[in-house]
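This report concerns only the one structure given below.
In this view, the complex is presented without one of its protein chains, the others remaining in place.
So that you can tell them apart, the chains are marked A and B in the order they are listed, and the count of residues begins at 1 in each.
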Amino acid sequence: MSAPTLEVRDLRARYGSVEALHGVDVTVGRGRLVALLGGNGAGKTTLLRAVSGVVAQTGSILLDGEPIGGRAAAAVARAGVGHVPEGRGTFTDLTVAENLRLGTLARPRTLRGSADADLDLVYATFPVLREMRGRVAGLLSGGQQQMLALGRALLARPRLLLIDEPSLGLAPMLTRELFATFDTVRADWNTSILLAEQNASLSLSVADDVVVMAGGRVALAGPVEQFRDGSAIRDVYLGNHDPKAEADR
Amino acid sequence: MIRRGRRLVVIAWLVVLALGIAAPFYFSDYDLFDMTRLLTIAIAVAGLNLLMGHSGQVSVGHGAIFGVGGYTALIAVGTLGWPWWLGLGLAMVVCLVLGVGLGFAALKMGGANLGLLTIAVAAIFPLVLIRAKPLTGGNTGIYASSPLRAPEWIGLTTAQLEFLIVLASLVVVLLGLRNLTTGRYGRALAAIRTSPLLAVSAGIPVNRLKLTTFSISSVVAGIGGAYFAYILALAVPDSYLVTFSIALLSASVVGGVRSWAGALIGAAIIVYLPTLAESVVGGQAAGNWSQLVYALGLALCLIFAPNGLAGAVTAIGRRLSRRRAARPETTTPTQE
Partner (left out) sequence: MTEFIQQILDGLSTGLVYGVLALALCVVFQGTGMLNFSQGELATLSAYATLMLLLAGVPYWLAIILAMALSAVLGAVIERVVVRRLERGSEVSLLTLGVALLLGINAIMAIVWTTDPRDFPSPFGQGIVAFAGLRMTYQQLGSLGLLLAVTLLTALLFNKTSVGLRLRAVAQNPASATLLELSQGRWLMAGWAIAGAVGAIAGVVAAPVLSLSPGMMTFPLLLALAAATLGGLTSRIGAVVGGVLVGVVTSVSGRYIPGLQGDLAIVVPFAVVAIVLVFRPAGLFGRERTVRA
């Protein structure tokens, strides 16, 4: 079996003097989609930011076996980590086409030639972006901006794609449409995905593996089949599960 | 622990006030002159802090407003023969009108352009002063002999009396501003400067409050300007060039744009750094070298104390007191 795309061991992260992640272990297998679940304050966004290098962290982070912990965010991005941040992070004063172009500029040098083909692929995956090509990104709806952010991140051909709370602020129908594209994304773009989401049921429909967090620690982890009935996850969300006690056991 | 911090702050202010009251009896009239000048400028900087630190608007023209206050007060005392406190009142009224006018114009021009409007006013002000010779005395300005002259029975020199009067006014102004900003008004301002959109949706009359704040800060600048002109007994265009407005802005930022103590610190820098720079450099080419030292000092303050010197002092104090307190439990922060 090939090395996992992402392997995180004993990751701790802090905001200033307050520790937000207390030693987290996560693995994202090659080509797998791992759903990172948990309520508000569980540490999902912090985990993604720590992997991206945006917040200070200690612990081991291996990307395809290569350590990337401690590197600056731009360097981590260059190593092949794409990050679709919470709140989309589109450049609101630039057009859709310019936003996407920024994604192509972030491609590894060896893939520069195939940028146009990939751009067509993005437009195929998200047809609405082709329509809105010349429009300023700030005028797009939330769902369209989410697709733009996703397309832009994909154009950099990342090995690992981090997606943070894509459903935030989106209507349920739009969210379903968006999640439906994740399968295509994984296949067409040959990338592994770590998806942080509060919406557990929707995530379970697309995930291969699941990690549930609470209080800055991993509460449960395993392949998606284990979580079909959802009661274990519900327990964690409702605080019936004490991850600290588990860790101390 | 918070209460202890507050008590320390109050004690610190009281100590400073006590030192202030004692000062006239310790320093010579000559030294007092600079210190009184510092206090008048501190009043203006405090007004600027209200505007910039609390309502988030930028003014590069408060020097001109300061000047309007000074000229008005001296015209009242010198040309019209009024008593000093009436001149002060007139200065406040004129500056209020000016502030309302400018603030209103700025709103009409899109709030973000207040900075440009004020810098234009600051640049044009001395030119108008020179042109309006009959009223302002043109290049030579207006002279009025010691409006705050101490009467015989009080037993203080004029310099001492001036210092105490300005000190009292500064205390009143600072207390007033502080009360203003710690009530509902202050919270509304905080909302406006953090997110004008959210403030509007919360029902806060953003434009009206911005206008009010600008007007109040104008009046305060006028008060400072009036006293400044009184203790100099002179108002000339050269005192109120664009550079002075820029200096006030720098003083506000360097002291700490939201701190009242910062107003004093910033004023001290305006008054003492140039002379300090000159003494460091000394001699013939003093002018340019002292400007260089001033610029360096300014840059260093900005770089090492980005929240203002007042903020830096409290940060150090907090770090020292935290080291002595018990170790806090690690808590999970709420995300988003």
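Just so it is clear, contacts are C-beta pairs under 8 Å (C-beta built on N, C-alpha and C of every residue); 3 or more make two chains touch, one makes a residue touch a chain.
Nothing here was measured: the structure is a model prediction, and the numbers come from that model.
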item: Hidden-chain contact residue, picked from the options B:Ala105, B:Ile154, B:Ala202 or B:Val280; value: B:Ala105
item: Chain not shown: contacting residue from A:Val18, A:Ala74 or A:Leu238; value: A:Ala74
item: Touching the absent chain when the full complex is considered, from A:Val136, A:Leu204 or A:Ala221; value: A:Val136
item: Candidate in contact with the missing chain, chosen from B:Ala120, B:Leu276 or B:Ala312; value: B:Ala120
item: Interface with the undisplayed chain - residues on chain B; value: 52, 58, 105, 108-110, 112-113, 115-117, 119-120, 123-124, 127-128, 131, 197, 201, 242, 246, 249-250, 252-254, 257, 285, 287-289, 291-292, 294-296, 298-299, 302-303, 306
item: Interface with the unshown chain - residue positions in chain A; value: 52, 54, 72-75, 77-78, 82-83, 85, 89-94, 98, 101-103, 105-106, 136, 138-140, 152-153, 156
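Rule of thumb we're sticking to: only the chains that are shown with their structure count from here on.
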item: Where chain A and chain B are represented by their mean Cα positions, the distance between them in whole Å; value: 50
